[in-house]
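Quick one: this structure, given as structure tokens, is what I'll be asking you about.
Other chains of the complex are left out, but the ones given are in their true place.
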């Protein structure tokens, strides 16, 4: 119920976005955008809609800052959460993070810090149980906090910072 | 109503702060503060009250970490939000961010990651609509989450990380 209200509130905005359905992926050549600071590279995963409001990730120096990810089904516009509640959403969120990392040439092993935003702190244990499966050892530093609402009525949103892997 | 209660709670603290009404702006010379780590430079915009609780921004290496900004009217002490609700607050918040970036020699183009904290997720679309106007292309990575309350009863608080522009 709450979710459907939120979706109704948010979808008009999201639908209204003129998605540039870019087919190119990876790190963009910043040289073609002279007005942009040279220490800022936009990471745009292939097949992911480019939104006017935020970039999927931005690399600066040796760090990659990922936008908060939610459990939206890949390739579906307007965005739609996977069904089944917080556990499937957590898994999908992690998959979406992997997609963005991949476009930057990185993996989950390169994550150094994550923040988990929950819609309800009572999901904390369930999210942890799903989340920990992605980090068999040396997990990133992390904070977790519950708020009162997330975009699209998501139950979990995870934002991450990754280190650029050495080549 | 809620806002006035929060303001009443917070203002005594804020008024109680011994504001150092510094007139100097820009990046401070860290050489005069030997006990401070050399990789930490305080950014202090001209005309902005220096608070004991947080610095406006701190530069470390090639990154500038800005404190969360709210839609407080510039030059008004004790701090007071602009009137008119979440849209004017978002615009004023962005203006306050520009002021801090300017003191660091940076602009909105240098922002690489922002976090938008909302008092109410139902403001998500309105905040996005105002926010996106500041980023005609290549917006920063971003997370957005609604909580249960912000300082001064603000409806929106935005924190940002910027890359130091190359010279």
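So that you can tell them apart, the chains are marked A and B in the order they are listed, and the count of residues begins at 1 in each.
FYI, a residue touches a chain if its C-beta (ideal position, glycine included) is under 8 Å from a C-beta of that chain, and two chains touch if they have at least 3 such contacts.
Because the structure is predicted, anything quoted here is derived from the model rather than measured.
The complex is a homo-oligomer: 2 chains are shown here, and the full assembly described by the structure file contains 3 identical copies.
Please note the rule applied: only the chains that are shown with their structure count from here on.
One inter-chain figure worth recording: subunit A and subunit B are separated by 24 Å, centre to centre, where each centre is the mean of the chain's CA atoms.
Per the touch definition, subunit A reaches subunit B in the complex via residues 6, 9-10, 12-13, 33, 35-40, 42, 51-58, 60-61, 63, 65-68, 115, 117, 147-151, 157, 159. Those residues of subunit B whose C-beta lies close enough to touch subunit A in the complex are 61-63, 106, 109-110, 112-115, 118, 120-122, 124-125, 128-129, 131-132, 135, 137-148, 161, 163-166.
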